[in-house]
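Structure provided below as structure tokens; questions to follow.
Of the protein chains in this complex, all but one are displayed in their positions.
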Amino acid sequence: MIEYVNVTKQFGPLTVLDGINLTIKDGEITYVIGSSGTGKSVLVKHAVGLLRPDAGRILIDNIDTTDFNERQWNQIRMRYALVFQHPTLFDSMSLVDNVALPIRKHQKVSKPAAKKSAMEYLERVGMTTKADLMPSDVGPGERKRVSIARALTLSPDCAILDEPTTGLDVVASKNIDEMISELSKSLGKTVIVVSHDLRSIFGVADRIVFLYKGKIRLDGSPSAFRASDDPVVRQFVSGEASGPMET
Amino acid sequence: MYSIGNQSLVFIALTLAFLGLILVYQASYQALKVLPDLTPVGPVFIGTMVRVFGPTVVALMLATRVGAGIAAETGSMTVTDQIEAMKVTNADPVEYLVVPRFIASIIMMIVLWVFGVLVAVAAGTLIGTLRFGIQLRTFLSLSGTTMSDVWVALFKCVIFGAAIPILAADSGFKATGGSEGVGWATTKAVVHSLFTVILLDFLISSIAYRFGW
Partner (left out) sequence: MSKPVETDSFLGNFGRTFITAFQTVGAMTLLQLRIFRSLLAIKNFDYDESVTQLFKIGVRSLPVVIATAAFVGALMVVASGNFVRATGATTLIGWAAGTAVFSEVGPILIGLMFSGRVGANNTAELGTMVVTNQIDALRVLGINPIGYLIVPRFMAMIVMLFFLTAIGDLFALTGGAITCRAVLGIDMRIYWQGILDSNLLSEFIMGLVKAIFFGGAIAIVSCHWGLQVTGGARGVGRAVNDSVVTSAIAIFMVNFFITVLWT
């Protein structure tokens, strides 16, 4: 469980998060949405200590993380796995070595054993045939799948996916959506997805958090989201260029 | 030109000062072991500084400082397609980017050589007089320096000054593939120009020796 209590973050003169209060419950698929530049990525980076709040606190499983050092965060990061928006594979290693690295580092196993185990994770995302290629040799959708597989090697309780379907074609994003559903429904994991891809949201999400100008504008189920009469939410759903929304 | 000179001034002063210190220290220390007479240390040091270490080390530092800078700049312009953009507008990138740096580099090389030798001699004098008690007048003597030393050194300066920007810009223009490419180009520029300086130095020194200059 991740709790944000009055979290505020500024970059220079720009207030990106403005007193966020939010609780993410275990076992749910939560979508954090909003137009680009509204602080969605910033919000999730706080959950794993990549960014620290200027004011407010973040509680993870009821433990205050304000005074955590890097080593304590590393413990959290093993259970809350973040996958970046731009797949950050290590470009000097093959795909399978990328996935094998955290296994080798955390489970203290030999290199061949780690590779074998990595192949199993690659199979889950359907990438076994390209395992020995370098990251630059495969497409963006495939890189994203490999980085998700790499995050799953930590066997996290919660997966945090930053824009997993952005920039992918329809079939590739459908694949990712199914993976997200499976993670939650059959493996019982908590999933947080940052997205502005409305196609994925309905049908997959248990809960939607809509960020607008550094604040939470709406927090509720997909049906509540669809039924909202807030003009800003309406404009976001319909995707019209004119309206009350400021970008 | 201003940026090539100004950026390098503090850097050259620091490195050449330490070079002057160490050369005098070693020379005096070795001289004490072999012949307990420290009178030749100053003149020999100044002569070697002018002819050998001055041009070489200043050029190595210029290659490090300015060569890397030129490669980084032209490299990032290449990978962000600014060079292409220049060609499209009919501005010759070599004429526009390399020629000014080429001329500036030769002039700065000579200026920095004079500056570097002065700094090194000042630092060397300091350690020679204070640590080894050599008379200031005995130390600061030009009896170990000839006009041919100066001419050979000047010639080296011109050649080194010309070689560095050419090698650096060449690496920069050949950069490919984002930030990694720029890093590679900069590395290559430094290594190539350092090595070329040493190689050219050897050739010029050998020829000068054979002709008895």
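For clarity, chains are labelled A and B in written order, and residue numbers in each chain start from 1.
Heads up, the rule we're going with is that a residue touches a chain if its C-beta (ideal position, glycine included) is under 8 Å from a C-beta of that chain, and two chains touch if they have at least 3 such contacts.
Keep in mind that this is a model prediction, so the values were computed, not measured.
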Option touching the unshown chain, where A:K111, A:K185 or A:R199 are the choices: A:K111
Selected residue (touches chain absent from view) among B:A68, B:M109, B:I134 or B:I159: B:A68
Residue among B:V44, B:M86, B:L126 or B:L140 touching the omitted chain: B:V44
Contacting the left-out chain in the complete assembly, out of A:Y4, A:F84, A:F210 or A:F236: A:F84
Interface with the unshown chain - residue positions in subunit B: 10-11, 14-15, 18-19, 21-23, 25-26, 29-30, 44, 48, 51-52, 56, 60-61, 64-65, 68-69, 71-73, 75-76, 79-80, 178-187, 190-191, 194-195, 198-199, 201-202, 205-206, 209-210
Interface with the unshown chain - residue positions in subunit A: 48, 50, 70-71, 73-75, 77-78, 81-82, 84, 86, 88-92, 101-102, 104-106, 111, 147, 150-151, 154
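The working rule: only the chains that are shown with their structure count from here on.
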Centre distance in Å when subunit A and subunit B are each reduced to the mean of their C-alpha atoms: 52
